[in-house]
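One structure below.
Every protein chain except one is present and positioned as in the full complex.
Chain IDs A and B follow the sequence of writing; residue 1 opens each chain.
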Amino acid sequence: MTRLRTSVGLLAIVYVAAATAGFLAPYDPAEQNRRYPFAPPVKVHVLDAAGSIHRRPFVYELRPRPGTFDEYDEDRERPLEIRFFVRGTPYRLAGVVPSTLHLFGVEGSRRVFLMGTDEYGRDVLSRLLHGAGISLGAGLLAAAAAVSLGLVIGSIAGYYGGASDMLAMRAAELVMAVPSLYLLLALRAALPLHLAPADAFVLLVAVVGAVGWARPALLVRAVVSTVRTRDFVVAARSSGASDVHILARHVLPQAAGVALTQFALLVPQCVLAEVTLSFFGLGVSEPAPSWGTMLADLQRFHILAAAYWWLFLPAIAIVAVFLLYYSITDALHQRLMLRS
Amino acid sequence: MRPIRLLLVRALYSAFVLAAVSVLLFAALGAAPGDFLTDLRLNPQISPVTLERLRERYALDDPVPVQYARWAASVFRGEFGYSLLYNRPVAPLLRERAANTLLLTVISTVVAWVLAVPIGALTARRRGTWVDRLVAVVVTVLIALPDLLIALVLLLIAIQVGGLPTGGMVSPGHEAMPVAARAFDLLSHLAMPVVALALLLSPVVIRHVRATLIEALDAPFIQAARAKGADDRRLVYRHALRASATPIAALLGVSIASLLSASLAVEAVMSWPGIGPLLLEAIHARDVHLVVGAALASTCFLLAGNLVADGLVLFVDPRTRA
Partner (left out) sequence: MTPRALALIVAWCLFDATGPVVSAGGAFARLQAPAPELLTTTGEVGRFGGHFTITQRAEPRTLNPVTAVDAPSREIVRQTVGDLIHINRETQLAEAALAKSWTLSPDGRRLVVTLRQGVRFSDGQPFDADDVVFSFQVYQDEKIASPQRELLRVGGRPIAVRKVDDRTVQFDLAEAKAGAERLFDSIAILPRHLLEKAFAEGRLAEAWSLSTDPAAIAGLGPFRFKEYVSGQRTVLERNPHYWKQDRQGQRLPYLDRLVFVPVTSEDAQVLRFRNGEADGILRIGAENFDALAREQEARGYVMRDLGPGLDYTFLFFNQNDPPAGATAPRALAWFRDTGFRQAVSLAIDREGIARLVYRGRAVPLAGHVPPGNRRWTNTKLPPPVHSPGRAEALLKERGFRRMGDTLVDADGQAVEFSILVSSTNTVLRQIATVIQDDLAGIGIRAHVAPFEFRAMIERVLNTKDYEAAILALGGGDADPNAELNVWLSSGPQHFWRPAQPQPATAWEAEIDRLMRAQVSMLAYEERKRAYDRVQEIVATNVPMVFLVSPSVLVGARAGLGNLRPAVLDHQLLWNVEELFWRAGMPRTPR
């Protein structure tokens, strides 16, 4: 019980953070600081040079090492104090309210990169926060859509059997068999040249939903087909309960385990699916950040070989969020089992 | 319905699925802009005249139904089309590559299941403990990170550790080696891809086994047996597994269904000469016959997998026969 509550609570915090990304993030995620590509995270100091506690935490500005491309030194001559509730680059809170207030920052036009920068010198922390929006939003909706559709179709197929079963399952097979890449090509051709981010969002949900229902449906149907002949179902039928009622009260909860497991597995897949869509020009395009592309950008040899370790920090944060989803589905599953 | 009749109806529907896949892909071909020769248009040294002639030679401008008919005729001849990219009939090309992929995926699937079922069972029994949480974290990491990334990281680790080849299926002098050396060579090339693919396949199995076992363990008769003091391990492995056989059988069917497609990332990163990279290249190069051929091969496995799953479910749980 408490597990469910804690997990939901934490996830809610994550969602609030995503909505207030503009405030929490110190800088615009698209801002390129071209003198600082691949800058490592700065060390936050509390003790100043003399050894006593400074009144505010501070960092040293980074100075590019001459003759190198991605190496930096702390410039001990230039300490920058971290202040809270500073005015900075303008943004729209939750996409609506314009504001310039940021949780923290440093004075003037200097920059502090708590999580380092990427290849364009963009602040990784800002991108992580801003990228949560589409990934959490679209990814979640897409997974929910796919699993819901699969649950409904699989239940009907498994419960009624016969022709509807054949039809539904062969349709599922068809959907799984076709290499969707080819269809995405055709789809892109039919769409206009530029897709607004809102369109990309809808597209992700639609495409994943249209393709992703098949596997959950197959698994749900297998489970439901065994439930159909169970005693309590037979009993309910003979006492005159309608099919819908039986489906909803007796059959679906049996399939809940499978459905919830599939959901927890699908959410990360949906976040990554966004990258495949981007390949065809159907996803979120630059400079908008997304978790999927941030993860996919890691799969290059020179990134792995160059020890840009801070680029993996978003991966840790993303994995933590997925763990929350899993925790919630597991706890929900437990709840449902207790109830039936 | 008698089983034979069921099977026949199933076969008919499956043939329909295969035909539908091929038609869908050819239709998408018509709708997708560009074709096999499009990239040549960028080259200032290839004249439009040459391009025209090449298009004629490959019959790329024929209407889609005509191209489909030509492909269908090739299917009946057993060639399954002609690959423009590899300059060969599709069937033999697919056969060799599919064999390579199956070698990898079958071994990896077995390894994955052998590892995942006990782990899933363990986490189901020890639900809520640190073992369960640890496995949950590892599994989440494996599904959160892109397949390509995991495969690449494993490859780099393997290279650092040393001793294993960086990719490919066999070493250059393979055909000349004696049998024992050949087997060893193949095994050493298989090691990393199998580890990578097994790691990528396990999470789904672990999660599903865990979920179904938890439900099974929750059943009244198990509680009763526990109350009577039966040994925990025996409970799990004999009764609960049997009770949860259906969804696991379905999952096995899904595993079989994806035998030809699951290894794409691993094959790409580790240069395993399988069907995955072939299909990717074919899609990129718009080699329609090859794409359709590979898609149909995958579909066959899909259909077979579902058939096996349904058969297993029928066998395992007689109640579904009603």
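We take it that a residue touches a chain if its C-beta (ideal position, glycine included) is under 8 Å from a C-beta of that chain, and two chains touch if they have at least 3 such contacts.
What you see is a predicted model, and the numbers here were worked out from it, not measured in a lab.
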**OP:** Have a look at B:Ser22, B:Asn100, B:Thr212 or B:Asn306 and name the one touching the chain we're not showing.
**Re:** B:Asn100
Subject >> Residue, one of A:Tyr15, A:Phe104 or A:Tyr120, that touches the chain absent here >> reply: A:Tyr120
Subject >> Residue of A:Ser135, A:Thr226, A:Thr261 or A:Ser278 in touch with the missing chain, whole complex considered >> reply: A:Ser278
Original post:
Of the residues in chain B, which ones touch the absent chain?
Top reply: 32-35, 38-50, 53-54, 57, 85-88, 93, 96-97, 100, 152, 155-156, 159, 165-170, 172, 268-271, 273, 277-278, 280-281, 284, 286
Original post:
Going by the touch rule given at the top, which residues of chain A touch the chain that is not shown?
Top reply: 30, 32, 34, 37, 69, 119-121, 185, 188-189, 193-194, 278-281, 285-287, 300-303, 305-306
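One rule holds in what follows: only the chains that are shown with their structure count from here on.
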Subject >> CA centroid of chain A to CA centroid of chain B, Å >> reply: 25
**OP:** Would you mind writing out the residues of chain B in touch with chain A in their complex?
**Re:** 9-10, 13-14, 16-17, 20-21, 24-25, 27-29, 31-33, 136-137, 140-141, 143-146, 148-149, 152-153, 156, 203-204, 207-208, 211-212, 214-215, 218, 246-247, 249-251, 253-254, 257, 279, 283, 291, 294-295, 298-299, 302-303, 306, 309-310, 313, 317, 319-320, 322
Subject >> chain A residues touching chain B - in the complex, by the definition given at the top >> reply: 166, 169-170, 173-174, 176-179, 181-183, 185-186, 189-190, 215, 218-219, 222-223, 225-226, 228-230, 257-258, 260-261, 264-265, 268-269, 271-272, 275, 295-296, 298-299, 301, 304-305, 315, 318-319, 322-323, 326-327, 333-334, 337
